[in-house]
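Omission of a single protein chain aside, the complex is shown with its protein chains in their original locations.
As written, the chains take the letters A and B, and residue 1 is the first residue of each chain.
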Amino acid sequence: MANKLSGLLKVALLVLVYAAVQFLEGRGILLPYHVQILSLCCINIILVVSLNLINGFTGQFSIGHAGFFAIGAYLSAYLTVKLQLPFIPAIICGGILAGLTGLAVGLPALRLRGDYLAIATLGFGEIIRVIILNTDAVGGARGFSGIPKYTTFGLAYLTAIITVVVIRNFVASDYGRACLAVREDEIAAESLGVNSTYFKVLAFALGAFFAGAAGALFSHYLQYMAPTPSQIGFVKSIDILIMLVLGGLGSITGSVVAAIVLTVIPEFLRGFAEYRMILYPILLMAVMIYRPSGLMAGRELTLKGLTELFKGAKTRAYHS
Amino acid sequence: MSWQIAALQQLINGLAVGSVYALIALGYTMVYGIIKLINFAHGDIYMLGAYFGFYAITMLKLPLLPAMLVSMVAAAIVGVLLERIAYRPLRSSPRISVLITAIGASLLFQSTAQLVFGASFRPFPQAMPFRRIQLGPVFITNRQLLIFGVAVLLMVILHVLVTYTKFGKAMRAVARDKEAALLMGINVDRIISATFALGSALAATAGILVGMYYNRIDPYMGMMPGLKAFVAAVLGGIGIVPGAVVGGLLMGVAENLVVTLGSSTLRDAVAFAVLIVVLLFRPNGLLGKKGMEKV
Partner (left out) sequence: MSYARIKSIVVCVLLVFALTVPALAQGDVIKIGLISSLTGSVSTYGQSVRNAVTMAVDDINASGGILGRQISLIILDDKGDGTEAAQAARRLIDRENVALILGPVITPSVMAVAPICQAAGVPMLTPTGTGDQITTVGDFIFRGAYKDSFQGRIMAQFAAENLGLKEAAIIYDVANDYSVGLRNAFKTTFEELGGKIIAEESYSTGDTDFSAQLTSLAMRNPQALFIPDYYSTAGPILMQARLMGMDAVMLGVDGWDSPDLSALAGGFEEGGYIVNHYSGDVDSPVTQGFIAQYTAAFGQAPDALAALAYDGVMIVTKALEAAGSTDPEALKQALGTVEAIEGATGTIKMDPEGTPIKSAVILKITNGKWELVDRIDPIGR
């Protein structure tokens, strides 16, 4: 009963956030500028949470997430621009192709571990970028322009919620427990009958699917894709990884919070010009040194936890 | 020129580029071997080394070799400080947090260098004339010869250091088992600092050599070579000193041969594809030993 209630409460809260954004936007308090940042937050949430499934919950070490993102972005744009496909099917197609690529990338994960896997996935990401760079059908080096602006805040928000719910439920399911077992100790998991091969590849495919969907949202948000390292290459992969680690591996709410914070902070620092790129890494290093396991350190932020937090604060206030 | 001669010429070019990769890869591999950290800021120390050399030559008016020494010392200090400030507090933390700190350090070096040295591409002071040495149908430039010579010399010195000296022995002991080394009376912190100093000095040399060779330095010059040298280190078997050399030279030669075979647009993709294929068949790199999985 209590579970059902808290579930309802969560849904109500999510709807409320959406309604509030719509209302404030209608009143002109939230400018298109803010809504654009919010949409970008949602897209980053999808990316970070999906990478969390691979790196955080299954214990693999992928730094090629931007590759999946790129596939979703370019394929969906190709479908809507060249073949006039509606947006939603295009997102799904982008996700599926990314997911299939994830299967292929997951295979080396069977033989490679840790840093070796990291460099292999980084290599995969760069190969995908170079292939896009050399594909004239999607603009090559000149980039893919003229993509319609289909991504709205609502759609990005909804997709982010779907991603979080699916991955949360996956992690809580038998499959997810198997993934956790693979992360904790692969040999022990194998000896208990967990097919580690299967779960690693599954995690890669599912994570890649959502990254592809995020890519589709992104290309129809920016309306232009360029095959640069910061857009779809290793710089982007590392950005996603930073958000993930800062939020805490294995914490979905941590990923969500970090994705939002790290999307907003660079925006806040933008006016500082050259000093921005000095402040940002210092902040990053400071957080890592003082909270090496990330902001959430593997724990989850829950409604219950939050209320207790505030109650705690109140009682403390009484005493002081 | 027939294609055989071209291939031979590409081999020479590849060896020159490869020895730069190897010099940078050595730093990666030594640090990895000892604290299992991919030191992402290593490519930027290489960049700093080039700038230190640049200023030693232009402002202190030093000749090439003393400038190189100054730059090596300065880079070594930066490397040691980096480890002290950013990595040591995290020694018992998850490895991925240290990795993110390293990425942060890399960004910091780049943007500080941009602010201090300026963002523009600088021509490197040319401390020696341009000369071509004809070897039958192929040729080698005096700069390529210098790069190759210095790289080989430093690698030999490093090899002797690691294999035959007391310090080298201590280094290998720390790499194998930190606790046991500590129990044997080895000052682990000092050995780690020394490793960073050594790796950074090698990177600084590479930076100056590259500045001389390509005649151009800039605050972001460490990014791609850093990445490629890291790939080279993994290719050879990360943590293994000769592996870095083999990996670096192989990368250089392979890249150049790919261009000869006519696909310069796909050069970078091919480099990574080769890496993935090699890793699939030898998951611990070319010279890596198959490690026993500890249960």
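Convention: a contact is a pair of C-beta atoms (placed from the backbone, for glycine too) under 8 Å apart; a residue touches a chain by one contact, two chains touch by 3 or more.
These numbers come from a predicted model, not from an experiment.
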Exercise for review: Just name the one of A:K10, A:H34 or A:R299 that touches the chain not displayed here.
Suggested key: A:H34
Review point. Among the options A:A70, A:L133 or A:M285, which residue touches the chain absent from this view?
Key: A:L133
**Study point:** Residues in chain A touching the chain absent from view
**Key:** 29-34, 36-37, 40, 133-134, 140-143, 145, 149, 222-228, 230-231, 261, 264-268, 270-271, 273-274, 276-277, 309-310, 312-313, 316
**Study point:** Contact footprint on chain B, counting only the chain that is left out
**Key:** 1, 3, 6, 9-10, 13-14, 16-17, 111, 114, 119-123, 126, 130, 132, 139, 141, 210, 214-216, 218-221, 223-225, 255-256, 258-260, 262, 264-265, 267-268
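Assume only the chains that are shown with their structure count from here on.
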Practice item. Please compute the C-alpha centroid of chain A, do the same for chain B, then give the distance between them in whole Å. Key: 33
Practice item. Spell out the part of chain A that touches chain B in their complex, as residue ranges. Key: 55, 61, 108, 111-113, 115-116, 118-120, 122-124, 126-127, 130-131, 133-134, 187-188, 234, 238, 241-242, 245-246, 249, 274-275, 277-278, 280-282, 284-285, 288-289, 292-294
Point to revise | Parts of chain B lying in touch with chain A, wherever the complex brings them together | key: 32, 38, 86, 89-90, 93-94, 96-101, 103-108, 110-112, 114-115, 227, 230-231, 234, 238, 265-266, 268-269, 272-273, 275-276, 279-280, 283-285, 293, 295
